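Just dropping this structure here.
Missing here is one protein chain; the remaining ones are kept as they sit in the complex.
The letters A and B name the chains in turn, as written, and every chain counts its residues from 1.
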Amino acid sequence: MKGRSAPCLFIVAAVLVPLLLDPRGYWIRVLTITLLFAAMAQAWNIVGGLANQISLGHAAFFGIGAYTSTVLLLKFGISPWLGMFAGGALGGLAAFVIAIPTMRLQGHYFALATLAFGEVMRVIANVWTSLTGGPGGLSVPFVPPSFLAYSFKLLRPHAYIALAALIVVTVIFQAIRRGAMGYRLRAIRQNADAAEVIGIDTTRVKLFAAVISGALMAMLGTLYAQVAVFFDPDTVFGIASISIRVALIAIIGGVGTAAGPILGAFFIIPLEEIMNGLLSSRAAGLSQLVFGVILIAVILWQPRGFITALNSLRARLSRKGAP
Amino acid sequence: MPGSNSQGKVFLDRRAVLLGTAACLAAPYVISSARAATPAVNVGVIMPLSGPNAQFGINSRNGVELVADEINSAGGIAELGGAKINLVVADATSTPTTAGTTAQRLIAQQDITAVLGAFASSLTLAISEVTERRDIPLLTMSFADQITGRGYRNIFQVVAKASVIGKAQFEYTAAIAQAAGAKIEKIAIMYEDTAYGTAQANGLRAGAKAANVEVVMDDAYPLGITDTTPLINKLRVSGAQAVFPVSYLSDSLLIIRTMRQQRVTIPAIGGAAGYVIPDFEKGLGEFAENVLSIDTSNYDLAPELTDRFRKRFGYFMVHEALEHAVCLEIVVQAIKKAKSAKAEEVAAALRGAKFTGGWVNGMTGGAVQFDQTGLNVLSVPLMVQWRGKDIVTVWPKEIAKSAPVWRS
Partner (left out) sequence: MSLLQAIIDGLLIGGVYAVISIGLTLVYGVMGIVNFAQAEFLTIGMFVAWFAWAFLGLDPVIAAPLSFAVAFAIGWVVQGQLIARVLNAPSVAQIFLTVGILIVIENGSLLLFGSQFRSVTTAYQTVSLSLGPLFISVPYLIAFSMSLVCGVALWWFMRASWFGRAMRATAQNPAAARLMGIDAGLMYRMAFALGVGLTAFGGAVILPYVTVFPGVGGQFVVLMFTVVVLGGLGSVAGAVVGGLAVGVIQSLSALFFPIQLQNLVLFIVFILVLAVRPQGLVGASR
């Protein structure tokens, strides 16, 4: 199929590049964070793109994952791999709980409700000091490097784990989109009432998407905890640092498409890093400002994301090639 | 419909994407080739230059700049052939992850001898995760207990721990009250629910417990609170004889003003941060007079040094500026001792060592001595009091510049 070559090339590049970068260095950290955010944006894409529910509170699941695996590690010595699945389960459960009251809400209302949930989780994490360490945050304890303990001396394994996560989440996204579930979600997106009439159980479908998205997001929280080693409620439950960012990445890249979050992440995060590197000491806030301007420009100019531009480019090129 | 497929727009789009990607890929080469071969000593300065702590970050940077400029204009570091200090300043922002990435970037882009930063404990903790693994010494005045509590070998904290500061905040108050003939039996604690506020409140509680004093009100409040009336209402009916607020600036102003409005006249003893910066007096005018606060250092202990700051920047040398100045001084002294600017060797020269002279005179005891956890064991908190537009050290008696005024 025509679409195969790009993903294959990407995977080959993504596997080779970490080998070329300094394993203790800065760019491999940027790559790891980029891959991680691409995966997070892809998880968000499942509800934001396929179910068309703009969630501004996905940090709720992310933080649940990060805290679950780290607390289990600190209190019971459980390996973060197992903690990750525990976090995933809790994240899925949280998504279920959140989805029920918000299911029927439209567009802006849904966004506001999810925003509130994210903040509720942040406040709880801040207040429940005995469990979460409160505002002081948690440090992932240093254990001797081993795969089973999810502890590595260098950043390179983290980059590969992030890559694997991105691939897994993307495969799940594609499976949903192309499968019967995707067909149902599209139907609901077009016209929820008509979908009900033809027998689609909209509640069950939306819940399904929400739970998968939440569970995946939570598992990525564990990956983050292991890379960043230290975090606090503001970092993992943050509106600006997580919730808005992942949605933004998916949107700029192209919401609802598999390549969108990946494109978005590879554009936004390295760009932000470069700008911070060039500008941050000279004028605080300038890099963020430029970033905001770019966001506005992209929304006005290509609201369906970069992927639309690339698709139409490909269409134009293939038209040119036709006899 | 915006962005519809007119030819020109699509082309521009593709070019922008390609150029952007090319820039991303080329950047590391561009940046690393800028790694010049000048014999300068690179010291990383990572402070919050944006976000709610920006003011403190800027103050800190100013303190470091003052010392760096003094050393450079005096001919640089003689032991290294007159090498100048090159400050590599970066914004830690308000997110710990970004602070960590910033540290990583600094370390990757040039040979860093040491890092100074980052005022807020959460930022410092994140940076320390990076510097510890790269064997680069990090010097800080952040005081969360965790900073020196992880067994790290490359972290050096020049002030006392939060729990000690909190305890002193209470104990000094009790002593001052006693010296004025008043006895404190009931106190109120109110603090922001940040790492700083919570840590210091723990210390306050411990101090009160040890003295068998009842804490009749113990409330955390959300950072960014916009209305403190409920807090003060509660304070008024609690029967406390003294209140210990731990806050940054906007809440400190709110608290004092609301206390005034509600005619709550019990003494307020602040927990540093917002209570010891010029803006506190600017915001309150006459109502700042005689407000007490705990502090980790004060400019009146070494006016011959700190007046230079006031002359250059126009405001008194706030404690974070002074403490970071001391950090840079110590780094330079360690470089001289090790006769090298290599991070590992400087770190070795810092570990467990004692420093005196120069800007170190600004710290309590006129010296800094690090123990194996990296904590400066000679740093003693002090109590300051507002007199006009200045804050004056009033306790402990041995270092006080003036007797405390206790209005109860």
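The rule we apply is simple: a residue touches a chain if its C-beta (ideal position, glycine included) is under 8 Å from a C-beta of that chain, and two chains touch if they have at least 3 such contacts.
Because the structure is a prediction, the values reported are computed rather than measured.
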| item | value |
| --- | --- |
| Omitted chain - touching chains that are shown | A, B |
| Residue touching the undisplayed chain, where the options are A:Thr34, A:Thr102, A:Thr235 or A:Thr257 | A:Thr102 |
| Candidates B:Asn72, B:Gln262 or B:Thr356 - the one touching the absent chain | B:Gln262 |
| Selected residue (touches chain absent from view) among B:Asp219, B:Glu289, B:Glu344 or B:Asp390 | B:Asp219 |
| Candidate in contact with the missing chain, chosen from B:Asn72, B:Asn86, B:Ser250 or B:Asn361 | B:Ser250 |
| Contacts of chain B with the absent chain, listed as residue ranges | 2, 49-52, 54-55, 57-58, 193, 219-222, 224-227, 229-231, 233-234, 237, 249-250, 253-254, 257-258, 260-263, 279, 282-285, 287 |
| Touching residues (missing chain, whole complex) on chain A | 48, 54, 56, 101-102, 105, 107-109, 111-113, 115-117, 119-120, 123-124, 126-127, 244, 247-248, 251, 255, 283-286, 288-289, 291-293, 295-296, 299-300, 303 |
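In the analysis below, only the chains that are shown with their structure count from here on.
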| item | value |
| --- | --- |
| Computed distance of Cα centres, chain B from chain A, in Å | 34 |
| Residues of chain A touching chain B in the complex | 22, 24-27, 29-30, 33, 123, 126-127, 129, 134-137, 139, 228-232, 234-235, 238, 241, 266-267, 270-271, 273-274, 276-277, 280-281, 284-285, 288, 300-304, 306, 308-310, 312-313, 316 |
| In the complex with chain A, residue positions of chain B that touch it | 2-3, 5, 9-10, 13-14, 17, 20-21, 23-24, 27-28, 31, 49-50, 54, 88-91, 93-98, 100-102, 104-105, 107-109, 121-122, 125-126, 129, 133-134, 144, 146, 150, 193-195, 197-199, 220, 222 |
